[in-house]
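Omission of a single protein chain aside, the complex is shown with its protein chains in their original locations.
On to subunit A.
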Amino acid sequence: MSLLDVVLEVVAVVGVLHLASVLVFVARDRLVDAPRTVRSTVHDARGPLVVLLVVLAVNGVVRRIGVELSWVVGANVTGVIYALEGTFVAAVQSYATPTATAYFAFVYVFGYVYLLTFPPIAYALRGDGGGLRKLLIAYGLNYGVGLVCYVLFVAYGPRNLMPELVDSLLFESWPRSQLLTSQVNENTNVFPSLHTSLAATVALVTWRERSWRRWTPIAVVLAASVVVSTMYLGIHWATDVVAGIALAAGSVVAAEWIESGRDRPAREDAGPPNDATDRDRPADTDDDRGRNEGRERHDGRASE
C-alpha cells in the first residue's frame, strides 16, 4: 500500500462522513437553496479563504526548510517539556486497549480531517458567512502561529524521547499511516499540537455560534477525542496539548475580534497574522470540557 492509497482511503472515508453529515446536519430546504447560497457565502468569505490558502502554502514551504532553520535558530525544548511533565503520556498509555487504540487511531487520522473540513462545508451550505469567515480566520491564525513556533522550538514527541515507555501506537497498529503523517509533518514539530489547536478551534467556534445545536456535541466530543488521541498515541506531550488549547482559544478570540471590527471597511480581514494571541494560556489541562469557564474567559476578553 502506498502513500496514494492511504490518501485515497482518507478521502473516501471522510467523503462518506461528509455526505452523511450533510444529510443529518443541514436542513433540506437549505440544500435546495445551496447552489445560490454557497456561491455568495464563499464569495463573502474569500478574504479569509485566500489568507488561509496563503498561510497553508507558506506553511508547506517553510515546514521543509524550517526544519533545518529550526536547528540553527530554534531552541531544543524537548528536555524542558520532559522536565515539566515527565512520564504523563506513558501514564495515559497505560490504559491502552486494542479497542481504544483502534478508536483513537481512527479519530487521529480520519476524525480529525473530518472535524476540520466538515464545518466549512456546512457553513457554506447553510449560508452562514460569518461563521465561515470566523472559522477560516481562526484556522489561518492557528497555522501561522504554529509555524512560527515550529521554527522557534525544536521538540521531539514522547514516542521519540522515551521509546521504552511510550509506544508509537498509531504507527505500530497502522504502519502505513506514517507514510501520510511524515508527509504533512516533521517529527521535531510537536510544540504546540496543531491537531489539538485546530480541533479545539472547531469546538470553540461551534460552541460560540449558538445557531447550530445538533452539531455542537459531535464537535465537542470529536475534538476532545482528537486531543486525547494525540497523547494516547504517543505523538504529543500534555504540554503541547495545553499550548494547543491556548492557541485555539487565542485564535478564536482574535477571529471574533477581527470579525466584529469588520462592519465598515469591507475587506480588511487580511489582518495581523500570528500575533501574540496565545499568551492567555489556560491553567487547566483538559479544559475543553470546562465549557463554562472557557465561555467566561472568552466573554471577558472578547472585543465588545
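Convention: a residue touches a chain if its C-beta (ideal position, glycine included) is under 8 Å from a C-beta of that chain, and two chains touch if they have at least 3 such contacts; residues count from 1.
Everything that follows uses one rule, which is that contacts and distances are computed from a predicted model.
Per its UniProt record, the hidden chain corresponds to "ABC transporter substrate-binding protein" from the list "NADH dehydrogenase subunit B", "ABC transporter substrate-binding protein", "NADPH-dependent glutamate synthase" or "Ring-hydroxylating oxygenase subunit alpha". Remark: the omitted chain is touched by one listed residue; of A:L49, A:L161, A:V226 or A:V241 this is A:L161. Although one chain is not drawn, its touching partners on subunit A can still be listed: residues 1-2, 64, 71-72, 76, 78-79, 82-83, 156, 159-164, 168, 171-172, 175-176, 178-179, 181-182, 187-188.
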